[in-house]
Structures are given as C-alpha cells and as structure tokens.
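Just passing along the structure, written as structure tokens.
Selected chains from the complex are presented in situ; the others are not included.
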Amino acid sequence: MATLTIGCFSSLVGSMSLDFAVKLAKAAKEKGHDVNMWVSGNGTMLSKKGQRAFKDYSYLAKTVEALIADGVQVTACEACAESRGFHKEDTMENFKRHSMDWYLAKCVVSDKVLHIGGE
Amino acid sequence: MKLGVILTEQARTESTYERLQAEKLSVVLAGNGIYHAVVKADGKPSKVLDKAADFYVLTEDMETRGFTAGDLVDGKIKPIDMSRLVDLIMVEHDKFVWL
Amino acid sequence: MARELKQLFVIQRPPYKSENPKLALTHAMASQTAEIYLEDGESVVPTLAFVGDGVLNVLNNQQAMKHYGLSSTENHVQMSLLIDLRVLVCKEDLEARGIGEDRLADGSALGADMTIEVLPFSAIMAEMEAADQLLFF
C-alpha cells in the first residue's frame, strides 16, 4: 500500500470539488492506503466546526470526523483560515492547522499527489 | 510518462488539455466534466473526446446529474466508481492532475 | 403603494459545480413568504428561465441524494412547479445538447399542476423585456 496526499482549494458546499476530495480520501483509505489531506484558500471552510446538516447543502463534517478518527491527517492552511475569521477555537476537533510548508513536506513522503485547484 | 487527467468542467476554453502529451494518457470525466460523456455540444460529441486517450466517467457523478451508462455518446468511455479511480491514481499512472 | 413586482431569474450555469442554480430556485420559492416583510398589496412573482448550460438543471432522474446525500436540483424544480412558479427552458439550448423533452423534470409526482414550458430564446428574451427586474444566476 502507498501514500496519497490530496490538496484542495475549493469552497465548501458550492463546487462539489471538496465533496469529491473527501470521497476520494475515504475510498483510498478503505483500500488500505495512507491518506493526507490539505485544504487551503476557500477549502479551509471544511475546518469550521458546527456545520449543520440540511439536505439542501453538502454536509461533509461527519465524514471528515470519521476520516480523522480513522487516521487520515486533515490539515487546513492557517493563514487562509485566519484571513476568513476561522481561528483555533472555530476549528473542528483534531483538524490540524499548519502553514503551507506542511503540504509540500507531505508531498515529499507521498507516492502520489492529487492537487485540486479551482473553485 | 503515464498521465491521468481529471476533467470536472463542462466548458474547456483554454488549450492546455488539447496540448498535453504522454505515452499513456487517461482522462477521467467527473463532476460537471461528465457532460462531455453524455450530452452534445452544438449537436456533435464534445471535442474533449477527440484526444487520443483512455476515457473514463465517474458513474456516481453521471447519475447525480440525471444520466446513466445508456446515455454515453461514445462506447469508448468506461464508467467507473471511486474505488476504481483510486487504482488508476495509485497504481496505473505516474502522475494525476486535476485540470 | 400596491405593487406586484415581476422578477425574471435567468439561470445560465449548470448544476452542482456551482451552488448558484439551486440558490436561484430556493430564492424564487422564498417569494411565498416575502409578504411578511411587505406592505398590504405588495407582492413579488419570480419566473425561472433556464438558458445555455443552465438547461442541464431541469433534467429528470438526478440521483444527488443517493450519491451525495443532497437534495437534487430536479427536486427543487419540481417544488417550484408545485407552488405555481413558471419554469421556462430554452428550446434551442436543449436541442444543441441533444436533450429530448422527455428528459425534463416533471412536477406531477409531487402534485404540481404546472409543467415546464419549453420556449425559443426569442420568447425568453421577451420575458426579460417584460420583467421589472432581471437577476442572472
């Protein structure tokens, strides 16, 4: 088995790209791979605690919590989060925050990287 | 190189995709990219399909948008699930990019 | 002042990649309760017009709930019909994409009397002209 690092810049709810990233992380984990996940830009919305489930909106918080419990390292870009007013106390439990160098360092020790840019 | 490309937009206006070259090239249509697999553009199949590549479409994203394998405009497009995509990324290609 | 405001919501983007078309539908449906903020005799009547890639929103058989736990855009179109909003779809844009009229969302399962109106772009342009306000999504 190998290591996959997924980076994602896309916003919560809107684009479905973050939904895709979370689904892919889950599928890779289920196949026995190690998975890291980096969210930056509007992707940091994923880290906000207290997301409410409505059926009209994508709801990813629960899946992300399960991934984290399952050993997936999920990390938000600290500066991107702070600029949006997401501080440490706004962050989902066990959702890490680091500067962008964390992502590059994870790439170094990963067999594969999928970077999801765009909105 | 063995290169995989994920296309998620129904409109491709820039020319990077057209110019990409690889010994082995795979194109995965996901998100709104699935429209290239199932609807026409001005009455013709999407130009995205002109590329010399293996084509895949993510079944769940196709179904989310109201289409099934019966709607595929070209028999060369293979429906896959997320688990198969993991193998394409982790095992069968050197690099995978999200265009 | 008694006033009925006619709004035309023009949806030109495909579903799911952007939340935009779904928000157009939910905003239009909110017209039902807008009166709590309005004076007597004032009301707002939105009409929905799908053009360009926006026509991809009104397809039937969307399985968003099955795959993403998300109510489908189709479902919102059906609900809009149920509350008697007019839903217009551009004929030329359906044809260019090879989408038959048998593929369009149907509100009757939910009990809607209204059906989708497939119209040439010229008729939708006339609706833009006639509307008091135009909102593009």
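The letters A, B and C name the chains in turn, as written, and every chain counts its residues from 1.
Methods note: a contact is a pair of C-beta atoms (placed from the backbone, for glycine too) under 8 Å apart; a residue touches a chain by one contact, two chains touch by 3 or more.
Since the model is a prediction, treat every value here as computed from it, not as a measurement.
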**Report entry** Protein chain stoichiometry for the whole structure, using the labels that appear
**Finding:** A x2, B x2, C x2
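One rule holds for everything that comes next: only the chains that are shown with their structure count from here on.
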Report summary line: For the pair chain A and chain C, the C-alpha centroid-to-centroid distance in angstrom is 33
Query raised in the report: In angstrom, rounded to a whole number, how far apart do the mean CA points of chain B and chain C lie?
Result: 29
Report task. Mind checking the centre-to-centre distance between chain A and chain B? Centres are C-alpha means, answer in whole Å. Result -> 24
**Report entry** Contacts with 2+ other chains: residues of chain C
**Finding:** 16-17, 68
Query - chain A, residues touching no fewer than two other chains - result: 16
**Report entry** Partner chain A, residues of chain C touching it in the complex
**Finding:** 16-20, 22, 26, 65, 68-71, 76
Query raised in the report: Touching chain B in the complex: which residues of chain A?
Result: 2, 4, 16-17, 20, 23-24, 26-28, 30-31, 33, 111-112, 114-118
Report summary line: chain A contacts chain C in the complex at 13-16, 19, 55-59, 119
